[in-house]
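Only a single protein chain was left out; the remaining protein chains are all shown in position.
Entry: chain A
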Amino acid sequence: MNLSYTIRRYFLISVKSNIRFVTNSVNLLDVRGKIPENPVNTLKDVSDITPYFPESFNLSAYINTSQSLQNLVHLNVNLSKIEKKPHIVNKILKLDLVNDIQKHILFLKDYIHVDNIGPFITKNPLILCEAIEDLEVRVNYLQSKHFNQDDIKRILSRNPFWLMFSTLRIDKRLGFFQQKFSLSGNEIRQLATKQPKIITYNLHHVNTNSFVIKEEMGFDDNEIKFLILDKPKLWMLNQKSLLQRFNYLHNVMKIQHSTILRHSNVLLYRNFLIKQRHMFLEKLGRAQYNPNKENYVPITALYEDTDVEFCRNYGKCHVDDFNIFLKTL
């Protein structure tokens, strides 16, 4: 089969349409049934004639004839996830194997571990459509801001969308975080390395969560600075559930701000997990979170470890008792 021809055909095809092509099977049978009358015809090489490629709504229809798609699969790219967005597929299909895809992958190889290149492209296939020069400029920008090589590697592999942002936007965003939380140069680098996703996150969302943490929860500026460097994930949570978690910890369980600050992991767990363990301890009369009194239960007990270990260490009972308790809620 003529590969270049099929690929060229294949690039022209729009995957958006989901019309299926139906061949007229009756006609085909008629042709097959007859013995060819002219033996000269059979001597002609017709292998360069390929069957008509019908339009398809997924990529698996084309993969067996497309070398570039096969190569992407060998890289461990999940095409089934990419094809959910037809506008991206249309762009990806028009790429050239040697010129575009190979160059980009060779570029990415320097910053991302080989095993992670597939998942990286799955998450952000449009990186293959960006110009290599732009990507180099964006990496150079990070170097100019004194991020060391390991940091850059971590940033790029943890946030596949970082390279899609122009240096101007990244600069603005880094400035925004630095100003908003009054961070020093080292601290902003620490934040960007620790949680690169927050830099490219929706800034409106970050603003509303800052409001929740400052005004509604009542942490002061220094505590907020500590929190964003310790748990940047808090700024990426749904503000409603974040407030609900804090409300339960502070107003129902009567846990002080300072304790929450020390164990800020507690805010990352879903409310029902904390709630059911706390209610169980309360039922047993063991909900005592003050380290200065006897029978102290650390707040980490509410989210760490499995239920079995929690019951053994802090509930002093069997896990079945805990399960029976859960069926009374």
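Going forward, contacts are C-beta pairs under 8 Å (C-beta built on N, C-alpha and C of every residue); 3 or more make two chains touch, one makes a residue touch a chain; residues count from 1.
Just so it is clear, contacts and distances are computed from a predicted model.
**Student:** If you had to name the missing chain as UniProt does, which of "Origin recognition complex subunit 5", "DNA-directed RNA polymerase III subunit RPC9", "Pseudouridylate synthase TRUB2, mitochondrial" or "Ribosomal protein S5 domain 2-like protein" would it be?
**Tutor:** From the choices "Origin recognition complex subunit 5", "DNA-directed RNA polymerase III subunit RPC9", "Pseudouridylate synthase TRUB2, mitochondrial" or "Ribosomal protein S5 domain 2-like protein", the unshown chain carries the UniProt name "Pseudouridylate synthase TRUB2, mitochondrial".
**Student:** In the complete assembly, which of A:V77, A:L174, A:L234 or A:I299 touches the absent chain?
**Tutor:** Candidates A:V77, A:L174, A:L234 or A:I299; residue touching the omitted chain: A:V77.
**Student:** From the listed residues A:D45, A:E133, A:D150 or A:D220, report the one that touches the chain absent from this view.
**Tutor:** With A:D45, A:E133, A:D150 or A:D220 as choices, the missing chain is touched by A:D45.
**Student:** Residue-wise, where is chain A in contact with the chain that is not depicted?
**Tutor:** 1, 42-47, 58-61, 63-64, 69-70, 73, 76-80, 272, 307, 323, 326-329
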